[in-house]
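Complex shown without one protein chain; remaining protein chains in place.
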């Protein structure tokens, strides 16, 4: 089950798949996202609580036909320009979207992970989201008569996560901010994981978040695979790059040039990091 | 918020309350249960996934009018004789009960902790539990039409937990098997916790299970407060006592003598432990 | 391997149950005989069996047999510890468990189980512990193995209470529950092994232990037992099986009789 990133994406992600790349600010599987672009996947239905820079790149590069999400921007910086361009001007192609609140999308992942067809929350009340997203429905509490919102369970074909460690057997350790990673991972039909390192024995105190290897489809070791996001215990968030991304992504030509040079122009993540360093985009 | 066990029970548990003592085999708040007996609480509605020896003692001592549960026995040993005597012969008084499966009761605690009026599961199908427990109802999935079971949210007046550590501020660390402790604790209106020790700084690696102090009502330091259950990192389960309990509890007179001597005949947990040692019931 | 040793009916039953587990399966283990059989399998032919106990301990490798479903040893040797709501929702209900291993007080001809009461529910003559996680395991584990000592009082024509569904009334009735679990794959007693027939799903005797006659099995069954055209005779426990089981039980006795040390 331990393989290379390129083999993992080639084997397990098909054009047209529903794919979730999760990681809430932390442990975002950027390298895997770049590999989806590099392998020119098309017509993906992308799912993510917070489509930030990685989805900006995926959408701008033309991999996506649809997006399910709750918040799409460049965290702490501003707009996700490529996402905006897709929605506002259908560039590079039209994008349909299904919009939730964080609690609603979290409930949808949780339902998927639990094998239930829907999730329940007290949510969407008094908002226009209810009308904008026709998949939001209601159930009536059999005890109190209260009407509660429901969301359909999310079952992506593939979820991709980044984590700190896997052991030789393929057990995966996630440390720090965990977001909805476990739920998104267990909701999917296939779970792909990139990790900072493969170790003999996980550095996992009791009650750590560990996914047993038989719940994981494939693993690839990709050091710095979350850059410019971060991996607690390994490296910090590259806030400077998130700011730089604002400039790069504002302009279609500059964006295309970035993707061509750093993603299509390299064969893997390590080479991309090297080229970014050579160009002064990384220290 | 840090107080003594006797003051904590005196202040926060009323006759007639709905009370959950949780801890799934591990970290069972035995000392707190004994204090409920010592203070002669009456007409409690006791809730617990697995009413084992501690509830056998509480029920036999006449504290309870009702029980909500999923499994009642002496784990690995056999019957909960006092629970049986209450149900089969109304001794020392009649006991009503509401019976769930583990998944159902877990969903009821989770709904309570989440502020939802009910929990949903695919459960109780093909069982007589559905007919035996009239609180189990159904909702229809608005997407698939599937009928799913519901359980009403559990909101005990008081949940009592035992944990390894609290710090001076009252933050509580739970390590090892965590069962439904967090859900039961957050579902309650008041959360009381006994701990093995009060420390300067919790021995809590990142991603440990910690309850912030403002989610806890009161804390008492009661070393060995889970005996004969156990506390990972502090002491092991006293399996021998669970076997001994089978003999003690089989007989009403022997049971009454045990309660009189070790609970009513002592003022606190430490004294009880001392007396058990003196009598050779503890090494 | 020789099979010269003498052994008890309990040992035969435990060994038989362990043989039904396949290496690599994800096994949701109940306490008592199921736990003994699963841990025996791990030490024999199924070193990669994945054990989940409902205490939330996933891929645990207890060093001795736990007395309770949540002994400290289970936590200390687990790959992951999750909450009880999570183990039931994300792991069992979601269909990640291959085999559920259940005991009970009564079984009927369709593998339905009673672990709740003997007598009327509201005024039982014997109140049993109740279903616990069994009703959930019976629904969601892809298949269920039932282990139960046999007598006309435990193998009954009619359950006093249905705690956990087997094949309900048989002939496909269970399929209408529309759950992921396929129901009991086998029932193992201290007399032999029973499997559901293809058509009615009624349990029929398919194997007996050495020295146990079909007639005595029929007599120990509270309903008119269907007997397969060919009833296999199971091979007796091997020396290795017995040795490993007895060593495990000896280690278990020693561990559980070790006096505990309290911090006060």
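When the chains are written out, they are named A, B and C in that same order, and each has its own residue count from 1.
Here is the rule we go by: a residue touches a chain if its C-beta (ideal position, glycine included) is under 8 Å from a C-beta of that chain, and two chains touch if they have at least 3 such contacts.
No experiment lies behind these values; they were computed from the predicted model shown.
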| item | value |
| --- | --- |
| Among the chains presented, those that the missing one touches | A, B |
| Candidates A:25, A:135, A:244 or A:266 - the one touching the absent chain | A:25 |
| Of B:121, B:211 or B:226, the one touching the omitted chain in the full complex | B:211 |
| Touch with the omitted chain, as defined above, among A:121, A:166 or A:188 | A:121 |
| Residue among A:4, A:79 or A:244 that touches the chain left out of view | A:79 |
| Chain A residues that touch the omitted chain in the full complex | 24-26, 49-50, 69-73, 75-77, 79-80, 83-84, 87-88, 99, 101-104, 106-107, 109-110, 121-129, 132, 146, 176-180, 182-183, 196, 223-224, 227, 230, 232, 234-240, 242, 270, 273, 282-283 |
| Missing-chain contacts mapped onto chain B | 113-116, 171, 182-183, 186, 206-212, 214-215 |
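The rule is short, and it goes like this: only the chains that are shown with their structure count from here on.
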| item | value |
| --- | --- |
| Those chains which touch chain C and also touch chain A | B |
| Where chain A and chain B are represented by their mean Cα positions, the distance between them in whole Å | 40 |
| Two or more partner chains touched - positions in chain C | 75-76, 81, 89, 93, 140 |
| Contacts with two or more other chains, residues of chain B listed in rising order | 121-122, 146, 176, 178, 232 |
